[in-house]
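Only a single protein chain was left out; the remaining protein chains are all shown in position.
Going by the order they are written in, the chains are A and B; count residues from 1 in each one.
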Amino acid sequence: MNALKLVGKSLPRIDGPDKTTGKARYTVDVDLPGMLVCGIKRSPHPHARILHIDTSKAQKLPGVKAVITGIDTKGIKHGFVETPRYPPDQSILAVDVVRHVGEEVAAVAAINHEILAQALKMIEIEYEILPAVFDVEDAMSSDCQVHIHPNHPRVKENYCNIAGKTQTQWGDIDAGFKEADLIHSDRFESHLRTHGYMEPQTAVADYNGDGTLHMWISSMGHFGKRRKLAKTLGMKDASIRIHKAYVGGAFGGKIDLFSHEYCVAALSIKTGRPVKYVASREEIFIAYRHGQPLISEIKTGVKKDGTIVAQQLRMINNAGAYKGSGVVVIFLAWGFTMIPYRVENFKYEGYSIFTNNPTRAPLRGHGAPQVRFAIESHMDIIAEKLQLDPIEFRLKNARVPHEELPNKDNVHNCGLIDCIKEAAFKTDYTNRRNLRPKTDKPGDSSPIKHGIGLGVSAYFGGSLIYPNGSSAIVKMTDDGSVDLLTGAIELGQGSETVLCQIVGEELQLEMDDIRIISSDTATTPPDIGAWISGMTYVTGNAVREAAAGVRKKIMQVAAEQLNEKTENLKLANKSVWVAEHPEKRITYRDIFQASISRHKGDTIISDGHWRTMRDEPFHPSLASTKGRWTENYAFSVQVAEIAVDTETGEIKLLKATTVHDCGFPVNPQLVQGQIDGQVSLALGHAFMEDVMMKKGYTLNPSWLDYRMPLIHNVADSKGVEVITESYRPGHSFRTKEVGEGLVSAILAGIANAIYDATGLRLYSTPFSPEKVLKGLKRLKKNRGLL
Amino acid sequence: MKQAIELIINGETHDLIVTPNVTLQEAIREQIGLKGTKAGCEMGTCGACTVLLGDKPILSCITLAVECQGKEITTIEGLSEGPTLSNMQKAFVRAGAVQCGFCTPGVILSGTALLKKNPQPNVSDIKKALEGNLCRCTGYNSIIEAVLDASDPSAPQQDQEKKL
Partner (left out) sequence: MICWLEKISGGLLNSKTMKLSQFDHKTPTSKKEVVDLLITSGQDSAILAGGTDLIPNMKNGILMPKTLVSLKHLSAQKEHITKNGSLKLDAVSTLSQIAESPLIKEKAPSLAQAAFHVGGQQIRNRATLGGNLCQESRCLYLNQSHDFQFVEACYKRAGDCCYPFPDGGRICRAVFMSDMAPVLITLGARLVVLTSHGERQVDIADFYTGDGLKPMNLDPNELITSVLIPLESQKMQCRFIKATPRGGLEFAMVSIAVALTLDKRDKKCSKALIAVGSINTKPLRALEAEKKLTGSLLKPSNVLEVSKKAANEIKPLPHHGYSRGYLSQLVEVYIKRSLIDIIKAVDNKNGNQIVGKGVKP
């Protein structure tokens, strides 16, 4: 990748200046003349039948412009997943039953917040309180008396509240276990945590006289959002225009269609005025979506030499009141289990279970953190039992380049083995581990114990989720600079910068010769959205193709003007010249004019498209995992170095080393930023973040009591690249992913490091001080020291 | 009871009519229309709404506008000189310390106030000055780098003796 101009360079992000000066506009900053404010009336009960809603008093209050309830909607349901097997199950506003605290029942548009508050209080609702269930295993049990929804018709087990099931197997699981020299089972649990995006959930709608509904939404992908809005509003997609605004963080929590997005639209249509909704931070903590808590039960059979011969897993997800993305996370949990290590005989069952909690959502990693914590802890436990070096044990089973996966995908240039070796080497892991058995060294009076732990993870980059592909347009301007039109959305990951770098590489332009217009559903082409880590790979390739199309036209016109073959031409500095005779040259500016003159007014515009999995009709089956899934598997190994205060139970993550196979970095500084951010998220998950709920109510709905890492908790974070792909201008490229997959292995590494430091094995997150202290006490007791 | 107040924002005097229940953040964002000051929680728990009152960082979401009558306030918009970014702003862009950008105005103002008081802070000083600003994207590594980068190596070291 030697002679690259922009790709591979840590160029400063193009939205940096506007974000540091306060100019960058977010949805929450959009104000329009005559704008009304919207508020939502929420259920105070985790499960109740709505007997009667009376909005008449609220409607009559001066200053209230409209009130809507479920019967005012078109009654069209929506869902994170909308397939024949998993049809949409959510109403915009509850009609008959509310199934979680905070569920939306009515919405009001008023001229100011004071009147809005009064109006919301004036809405009278009569509820019949129903019994509720919150614990996932209680909800699942065949004895459960609370049936939140009917069981999924295709799942025949004698369980309750089944939202969905994923199952798959290969090989012969019984034979596999018979072959094993050691069979070991573990159970792990992950707890409820949340995204903590800084910009609240917010949307603005402005319905115009020409029938266009203008919207601004803090979202993760406008095209998917628009499709769902169009459906539920009964409007044509093109009638809804979602405008560009920067997004103040999302981390998976802004994908679903939210009630408030529909409500501002419907209220704007009803009143003819702009309507804005901004959720309070408290509402976000109580009523919006958090991450997926998972129970992982793993049984693994291994041979003495460390070969994994059989693995059986059962994962249980606490989905909340509606299916949400729970039916996806149980599919993904299978994926995140089977990617890194080869297992000949395998059986997986995943259940997503309804409970009377708010519906859960993807949270950066979407199951991978929970799963890898479980598997990598399990791996270390087995390694110790077999007295194998944990590194060798992993290397023995790790996927190799070009290996075919059981779902018929290929791992292509898989860098896992190199990542493992590099991680061990860079951190001197093998020498620095505390070998078992762990005893207190005599004279060692310090309560602080240090430990080192390693985790392996894998993620994927790009899959088939609506709209399934991305397009881009590059168009030239008079002076030879270009505009890039892309539906890509900038959430902070640096997509705008990366995409411009790709354009610049194809056309040998400087960054300030490229202007990006992005994430506007009317003016920019459809885009896959900023989830499932597809941005750089899918949109990036579409953008590259569009730029390549412009390059082709530039060369063609230049060839005509210079009377030369295109092969003999070179391109740089907004000019094209004959290689052998550099004095024979033409500028982009003149090429632009010549194209108009000689090519029937062609102003040099080109489009590009990319769809991952081009030969596959659709996403693999969520229920059976059958079908090819993705072209890009990314691998990572992360090492955690920690200090445990054995008197207070507090743990500090001192250093995180992330060795990743992201393909190649388009912008190394942005990649490092993703690593740092995910390490931070992981340590929050590990030590301090916990959405505390009791009987469906949220006890800590504020940032005072839901503790996200502060600057005090920063860990030294080192990123090491294992480059497995390359970029060549004029060719499509494979990048993998780096935005989500790097939460998991470090979380697993922390769990293993705690064991290394103290001998304490924790089977559930968070690794809270209290849990650590209790565990240490138990250990001391078992060793006869108490 | 409406009151007429005067707020001096970034050196410009603004005459406003407010009721006492209007917070400084609301006055800045909604009445004056400067959107750089962000509302992350409106309860004083995240620092996104940080502005400088005089030279001190405060939380505008839990400060009443009427309490700031006649006072000089600096918002993020007041740091750049026309189109030229301040040293701190440039340092943030250079260090990659901006991702989603929502915390950025508050963090930059806290950092700017720190350097005014202590031109050569160490990492511990930086952490203490920025502990009231939440960031979910960067993990804070690049933020620390940016503030160090913006600090002035030629300024005399602060008297370290009595530092807590």
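The rule is short, and it goes like this: contacts are C-beta pairs under 8 Å (C-beta built on N, C-alpha and C of every residue); 3 or more make two chains touch, one makes a residue touch a chain.
A quick note: this is a predicted structure, and the numbers were derived from the prediction, not measured.
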Would you indicate which residue among B:T63, B:T104 or B:S151 is in contact with the undisplayed chain?
B:T63
Residue in contact with the excluded chain [from B:G36, B:G78, B:P105 or B:G132]:
B:G132
Omitted-chain footprint on chain B covers residues 1, 3, 19-23, 41-45, 47, 50, 53, 56-59, 61-64, 66-67, 110, 113, 127-133, 162, 164
Where the missing chain touches chain A, by residue:
39, 42-45, 48, 51, 57, 101-102, 113-114, 116-118, 120-129, 278-283, 286, 447, 647-650, 687-688, 690, 692, 697-702, 704-705, 707, 709-713, 769-770, 773
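Note that only the chains that are shown with their structure count from here on.
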Could you put a whole-Å number on the gap between the CA centroids of chain A and chain B?
30
Touching chain B in the complex, chain A uses residues 10, 12-13, 15-26, 28-29, 31, 195-200, 246-249, 251, 278, 280-282, 491-494, 669-670, 672-673, 676-681, 702-704, 708-717
Quick one: which bits of chain B touch chain A in the complex? Just the residue numbers, please.
29-30, 33-43, 45-46, 48, 75-77, 79-80, 85, 89, 92-94, 96, 98-105, 108, 126-127, 130-131, 133-144
